[in-house]
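Only a single protein chain was left out; the remaining protein chains are all shown in position.
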Amino acid sequence: MASLWEYANPKKFIDTTDKVLPWVSVLAVLCLATGLIWGFFFTPDDFRQGSTVKIIYLHVPSALMAINAWIMMLVASLIWVVRRHHVSALAARAAAPVGVVMTVIALATGAIWGQPMWGTWWAWDPRLTSFLILFLFYLGYIALWEAIENDDTAADLTAILCIVGSVFALLSRYAVLFWNQGLHQGASLSLDKEENVADVFYFPLLVSIAGFVFLFIALVFLRTQTEIRARRMRALLARDRMEA
Amino acid sequence: MTALLLRDIRLAVRAGGGFGLGLAFFLIVVVLVPFGVGPQSELLARIAAGILWIGALLACLVSLDRIFALDWEDGSLDLLATAPLPMEAVAAVKGLAHWITTGLPLVLAAPVLGVLLSLPVQGYGPLVLSLLLGTPALSMIGAFGAALTVGLRRGGLLLSLLVLPLYVPTLIFGAEMARRGVDGQDYTTPMLMLAGITCGTIALLPFASAAVLRVNLR
Partner (left out) sequence: MPELGKYAEAVLSSYAVSLVLLIALVVFSWRRSVRVKNALKDVERKRKMDV
């Protein structure tokens, strides 16, 4: 079987993702549409939460992706630090804005959901607070990429920031839990046991989650291609300037 | 190593070294709070521990870019990189120098400023202890942030954006320890967590900071 590392070659990455991207995009649209339409139109209201339960089809997948995007960035950063594959560093850079948007959606839907439920637009609940902190980590990461001119230096510094930041993000999660035992229902989503989220909500939720995952993959493929091309363009322009 | 430490301390204390800057900022923040929230001493007494922690944290933040910037500008950092001293030691020593010249004075100033905020009597001990335990972590984390932005011309704002999220766990446990002390409750758990964070940052962050400095000096 061909090694996964072949795709670390920029040209091969672009060629392969060019072929795969249309399919992943279609899957994303299909799953998102199915999950959201099913959830919005064809599920009942919850006993306690009324029709606001319909917000889970957005809130839960975006929150999951906000975290998974950061984990993907962490893995990509480690691969860059160890194996120096540029595609890896660029993929991390490409994923960050997607992660930010997911975090914002999670925060916004969380806050909007919270208003009728808890009577307040914002509560310093541990989950929401952790996502706010994650949002700040994303901003710092993106800002650092933008601030540094040299591509390799930027890749190295942001990779180290991502790795160190991940440790602190984890630490913050526990610190925030210690700081405020909050309002969220306990772990209400587990892929093995469905004790807290009833079946009738569970399946459209799974489809929505799948939709968000495919959307993330499609966006990262697309954006990494863009980063690869942009980097190549910068290199060519720099070479031209030197030859002139 | 001691030579580097003494040199940095001397440089910071000299005129123009920014020695009093952190302390002055701490004072300013504490003085501003009653203007912001009102002068009622019951309210101030309740929030004093947290305000003092935030003030100390911000005062540290303000002085972070000095850790490496001056040596970067005049080329001393390049020299330090080629010296027999490992970069990890350089980063650790610079963090220590920052703590001695900025963090430690804040710890000593805190009880005085606590008076301004009507800090309850039983809170003084835990507050000072929490700052004593926590400010080294603030210095080490700050040194990491300073290393990341050392090459940038106006990196101050970016430095704050990078460092503040990293400060959150230290702030949470430090302020919680001080608050519980004020309320007369047992504060062992946050104290141990805080000490753990400080030990962890002292042990591990110099490696990250050194890696960052090596990248920036390339």
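Each chain carries a letter (A and B) given by its place in the written order, and its residues are counted from 1.
The definition used in the following text is that a contact is a pair of C-beta atoms (placed from the backbone, for glycine too) under 8 Å apart; a residue touches a chain by one contact, two chains touch by 3 or more.
From a predicted model like this one, the values you see are computed outputs, not experimental measurements.
Novice: Missing chain touches which shown chains?
Specialist: The omitted chain makes contact with A across the full complex.
Novice: Going by the contact rule already stated, which one of A:Val26, A:Val82 or A:Ala230 would touch the omitted chain in the full complex?
Specialist: A:Ala230
Novice: Using the document's definition of touch, tell me which of A:Cys31, A:Ile55 or A:Ala154 contacts the absent chain.
Specialist: From the options A:Cys31, A:Ile55 or A:Ala154, the contact with the absent chain belongs to A:Ile55.
Novice: Among A:Val24, A:Ala91, A:Ala123 or A:Leu215, which residue is in contact with the omitted chain in the full complex?
Specialist: Of the listed residues, the one touching the omitted chain is A:Leu215.
Novice: Considering the whole complex rather than only what is displayed, give the residues of chain A touching the chain that is not shown.
Specialist: Counting over the whole complex, chain A touches the hidden chain at residues 36, 40-41, 45, 50-52, 54-55, 58-59, 62, 97-98, 101, 104-105, 108-109, 112-113, 115-116, 215, 219, 222-223, 225-226, 229-230, 232-233, 236-237, 240.
Note that only the chains that are shown with their structure count from here on.
Novice: Can you check the complex and tell me which residues of chain A touch chain B?
Specialist: 133, 136-137, 139-140, 143-144, 147-148, 153, 156-157, 160-161, 163-165, 168-169, 171-172, 174-176, 178-179
Novice: Please output the residues of chain B touching chain A within their complex, sorted ascending.
Specialist: 144, 148-149, 151-152, 155, 158, 161-162, 164-166, 168-169, 172-173, 176, 189-190, 193, 197, 205, 208, 211-212, 215-216, 218
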